[in-house]
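Every protein chain except one is present and positioned as in the full complex.
And then chain A:
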Amino acid sequence: MIWLSWRQFRWQALTAAVTIVLAGAWLLYFGFDVRDAHSAARSACRTGSGCHQAMAEFEARYRETMYFVAAGLGLGLALLGTFWGAPMVARELEAGTHRLVWNQSITRRRWLTTKLLLTALAAMSTTAVISALLTWAARPVDEASANRFDTIIFGTRNIAPIGYALFAVTLGTVVGLLVRRTLPAIAITLVAFIAVQFAVPNLVRPHLLPAKTATMAMPTEVIDQARNLGGIGGGSVIGGITLPDEPGAWISSTSPLLTADGHPLSASRFNRCLNNPPMTGAHGTFGNTAPCLGKLNLHLKITYQPSGRYWSFQLLETALYVLLSALLAAFALRRVRHHLT
């Protein structure tokens, strides 16, 4: 059975090998490029002039590339589902060859188990190589940005992508088994995989571990460290806060600015500070607005995941995908035995 699986898998295996060579070569090049830029930024630190700014520029220079690479990896994972998973059973059903292979002296369960295992292992090891190289290449940028929990970046580093690869292949196989035709199976797998990849980071990941909460006072200096004030929907909100004693923590939610009695700051007082604050000659990010708000004795309620939980989250998310894949595989093995009419 291993011979047959391998014989039917050899083009995919060749694709994987070519992908590893090409993507691997580029990632090596990219990794060294990042390290050159990093040491240049650090030498700016040693000379003492504008270390913070140099590091921020270094991080900003690669930010876009990081998202492009993440998109590429996400697409590659989806392709594993559509071109390795979906046709695995669907192509046999479509061509009628299941009637040939299922009448050899081997049970359908063993047939599917062998094919699924071989394909999943190939997908996982290909992804593991790419993910390891990407994690290595991006490390200086990731350290500088201290944002490893980023919705998109998190899923492209370390072990999480290996779980996604397993899931993509299993999902594709099950869809192919249910839909029985290759092309619709490919389309459905693509849509379903992307839907899961959007749903998990936004809806599931924040709840994998119970979040911690913190109250944070909002004096003028802290307000000036934020990224933005106010929002599209109005209201006295502040964005881009980092916790001073928990660098790199994943802030999952931030309350509006609260007054000392715990009520949200009224929109009229917030807007007064925003639009015509008293002139104090302040030069922070938000100019005169920051001291105007700072004087109001405001605070924030923040829920967050400490940065020390990064590996717990990597493990939990991977385990979640492995569990989903195991359920799908169990369903497929049941289905292939009984309900194929």
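Throughout what follows, contacts are C-beta pairs under 8 Å (C-beta built on N, C-alpha and C of every residue); 3 or more make two chains touch, one makes a residue touch a chain; residues count from 1.
The rule is short, and it goes like this: contacts and distances are computed from a predicted model.
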Hidden subunit of the complex - UniProt protein name among "ATP phosphoribosyltransferase", "ABC transporter ATP-binding protein", "SnoaL-like domain-containing protein" or "FAD:protein FMN transferase"
"ABC transporter ATP-binding protein"
Hidden partner chain, touching residue among A:Leu14, A:Ala95 or A:Leu121
A:Ala95
The one of A:Leu4, A:Ile20 or A:Leu296 in touch with the missing chain is A:Leu4
Looking at the full complex, which residue from A:Gln104, A:Asn228 or A:Ser253 touches the chain that isn't shown here?
A:Gln104
Chain A residues touching the omitted chain (full complex):
1, 3-4, 7-8, 95-108, 110, 338-341
